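There's a structure below that I have some questions on.
One protein chain is absent from this view; the other protein chains keep their places.
This part shows subunit A:
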Amino acid sequence: MTSATVDSGRPAGNRRPARSAVSGHPLTRVSGLGLGVAMLWFSLLVLIPLAAVIAVAGSEGWSGFWEAITAEQTLASIELTVFTSIGVTLVNVVMGTLIAWVLVRDRFFGKRVLEVLVDIPFALPTIVAGLVLLSLYGPNSPLGIDIANTRTAVFVAFLFVTLPFIVRTVQPVLAEIDQDVEEAAASLGASRFTIFWKVILPSLTPAITAGAALSFARGVSEYGSLVLLSGNLPMRTEVTSVRIFSSIENDHLENAAAVATVLLVISFAVIVILDVIQRRTVRRG
């Protein structure tokens, strides 16, 4: 799901509607084979497992499915996960763009180090991230900040693991924006703020939305980094992934699958919405 978002999101800045209609050729034998392999691969890895999850979710019938997802504890976990992911993504939209800006536009001591550090949340096994967060913000915090067993812990864990997404999608696009364009706007009378708001930001929107989709999807799926710090308290700090895990442990595979299906639908909806926003901003005018 995530890789599909990157593909559709990144080059959209210079997507040409006129051309996309005529791109693509009728299938030759070789390209037919290529398509076949791609579909088989995609089916094995994505479509069949997803179908299986949905099938399992429906194994108890509609009422079983409905019961599973409307259980109070499940609803609370979905609400927590989705709203925290949205909140974190909004923070990332601002902070990620800002960090990308600093990395592209400013020259300062330690820039190369920061470049590498930004990727650490990518590279770190999430449970290690969880451990780091627990030792830093847990009951024995050297900073005196104890957020263990609170919703703030969930928020912080999400922030940590989703940091790189928008930075990394915005950075290359920002680096490619011509200085010329900003100078043209300046000589037409635009202030620095107007230049950013009317000229630069619209060029970044496709990258920002692509990064936002990745960030949201990662938030919804996060487990390792928060499981230690959040305490997994039902109704309070239990996220859906933890909820799914405990359903399986309690031998309610169909309940787990039902929650998974809901997450699937929500993620899909968010990605579609972001794609629509992105198309709107690109075509506007």
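As a convention for this text, a contact is a pair of C-beta atoms (placed from the backbone, for glycine too) under 8 Å apart; a residue touches a chain by one contact, two chains touch by 3 or more; residues count from 1.
Going forward, contacts and distances are computed from a predicted model.
The listed choices are "Nucleotidyltransferase", "ABC-type quaternary amine transporter", "Cell division protein FtsL" or "META domain-containing protein"; the UniProt protein name belonging to the chain that is not shown reads "ABC-type quaternary amine transporter".
Interface note for the absent chain: among A:E72, A:D180 or A:D251, the touching residue is A:D180.
Among A:T74, A:T97, A:T162 or A:S203, only A:S203 touches the chain that is left out of the view. Contact with the chain not shown here comes from a single listed residue; of A:S59, A:Q73 or A:S191, that residue is A:S191. With the whole complex as reference, residues 13-14, 16, 18, 178, 180-181, 183-191, 194, 198-199, 202-203, 281-282, 284-285 of subunit A touch the missing chain.
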